[in-house]
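Heads up, the thing below is written out as structure tokens.
One protein chain omitted, others in place.
Chain nomenclature is as follows: A and B, assigned in order of appearance, with residue numbering initiated at 1 for each chain independently.
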Amino acid sequence: MGKRTVIPFGPQHPVLPEPIHLDLVMEDERVVEALPTIGFVHRGLEKLCEKHDYIQMIYVAERICGICSFIHGLGYAQAIEEIMQIEVPERAKWLRTFWAELSRIHSHMLWAGLLADAFGFESLFMHSWRVREAIVDIIDETAGGRVIFGSCKVGGVRRDVEDKKLGEIRSKISEIEKQFDELYRVFDNDTTVHKRMDGVGVMTKEEAYSLGAVGPTLRASGVASDARLLNYGVYSELEWEPIVETAGDCQARCIVRLREIYQSFDLLRQVIDKIPAGPIEVDRIKGNPDGSYMSRLEQPRGEVCYYLKGNGGKNLERFRVRTPTFANIPPLVHMLKGVELADVPLIILTIDPCISCAER
Amino acid sequence: MSEVFEVTELEASKLAETAKQHRGEGYRLVQVCANRLPESFEILYSFDRKEQLVNYRVEVPAEGATLPSISESYLAAFAYENEIKDLFGIEVTGLVLDFGGNFLKTKVKTPFADAPPPPKKKIAVKKVAATEDAENSDAKEPAPKGPICEPAGPYVPQPGDDKAEESENKPADNTEEKKES
Partner (left out) sequence: MLASITRLVSRSSISKPATRLYPAERREPYAAVRGHIRFIHDTCIFCTLCAKKCPTDAIVVDRKERRWTIDRRKCILCGSCVEACRKACLVCENERSAPFTQGSWDYMETHYDKDAGDAVGAVKPDEFTD
């Protein structure tokens, strides 16, 4: 039995994109237990539903997080549309999927860069973000902002993308994919990457499922669970399958996300080929939400649940978001048991921590 | 195409055995959501297996609220239940990993625990109001003369400037006026 010490990790750490605090109980160089504390970016956004009415609340929902902002807005809009029984036109649904997949690609590329930076591979970090700039440029051109899209609203989308522009974007995507091929080769084949990430932070299939892991953290342990299988939006008309790896270590979680980037490129091409013409929004929204609904979507980090409850007034009674990073905190605590201190930042990054989502 | 949302009512005393039963059947915990009603707390539990969602609603009174923990069956519930404790002040008994109120650090303890404000009464605006407004505003102040249609530009308040205090107050007054109207 060695001597036990407690090392505080965070809230400021070079590897963390957002502040989270972990008390690491150490025995020599091994972590025995990790105790998380959150609340450094808690803004109480759920209580703002008392102040803003249900149409303006979408701006609050979009600004819960900067990286995964579009799908937050989309989840809110879908939940309100289910409660009020609003029928969204077809073209709006396809445009929403177009932006959702772009959002997924940019988030995964950002994460890939941060992961490379975590184990000191700075040139790979810079090149990942350089490829990501091309994606963010497409978002800027179509939606109006680089990360906060501002294009989703209750009843449709706010702006249209012309078919000619969609054709240009389709050819741009093919070029970006070729640039991304070189990065994928490095993540997959490089010896130093394998030495850092193989066999680190292993989670078996049963552990991952019972601890409530979601998203790539769950899919890298062998469980084929993806919220897009619920067929919201237009995913039932696209050909795709959840991406699963079986190793359950950091390398598997990395490869799942990189393969999802390829899958999103493919989905984007399918969306651009199949998008129908038509209106992009509902004419007029009458009445107030009365009732409750929980909508589930697939964010880049996992499954997000939106629970909205209205009682007939203009303001919602309850607005609750269960974000994927919050659900991945118990698996993180489990994964950190028995690892060496040098591997702790890497394991925290492989669950893709978006702490501003986790404590809205 | 979208999934159906159904909620079953559940007693707080039967919560632990329902959770254990679902654990045996292979369900995973999706979320735990608490809501403050005027006289009570309602807590929504959701479990999922193969994309089928099962929801339960538990209601506890607002005074002296206690809830049994499901963290023996679902270890993942410790995060949700500590969050409920810290934000709403509901006492959760039997937690496997209890942070004692320190899981979510906030400046104000239990920020969501207060009862929601009562719904505002609707005020119907009558047609007379608009013309009255017109007559009054014509009579009170004459129209300002001179070049008015240019933007004010950068304004740096000087220390001995009375007008600085006035203009500083004006935007605040406007906000209050707007909220009343």
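Methods note: contacts are C-beta pairs under 8 Å (C-beta built on N, C-alpha and C of every residue); 3 or more make two chains touch, one makes a residue touch a chain.
Quick caveat: nothing in here was measured; it's all calculated off a predicted structure.
The chain that is not drawn here is touched, among residues A:Val15, A:Ile86, A:Leu166 or A:Val186, by A:Val186. The missing chain, though absent from the display, is touched by one residue of A:Pro8, A:Gly44, A:Gly120 or A:Gly144; that residue is A:Gly144. Check A:Leu110, A:Leu124, A:Leu268 or A:Ile355 against the missing chain and you find that the one touching it is A:Leu124. Contact residues of chain A toward the unshown chain are 52, 56, 59-60, 63, 121, 123-124, 127, 130, 133, 140-145, 150, 158-159, 182-183, 185-186, 189-192, 314.
Everything below uses one rule, namely that only the chains that are shown with their structure count from here on.
Here the spacing of chain A and chain B, counted between their Cα centres, is 24 Å. Residue ranges on chain A touching chain B, taken from their complex, read 35-40, 42, 44, 46-47, 50, 78, 82, 209-212, 225, 229-232, 236, 292-296, 303, 305, 307, 309, 313, 317-318, 320, 322, 326-327, 329-331, 359.
On chain B, the positions that touch chain A within their shared complex are 1-3, 5, 7, 23, 28-31, 33, 35, 44, 46, 51, 53, 55, 74-76, 78-79, 86, 99, 102-106, 111-112, 116-117, 119.
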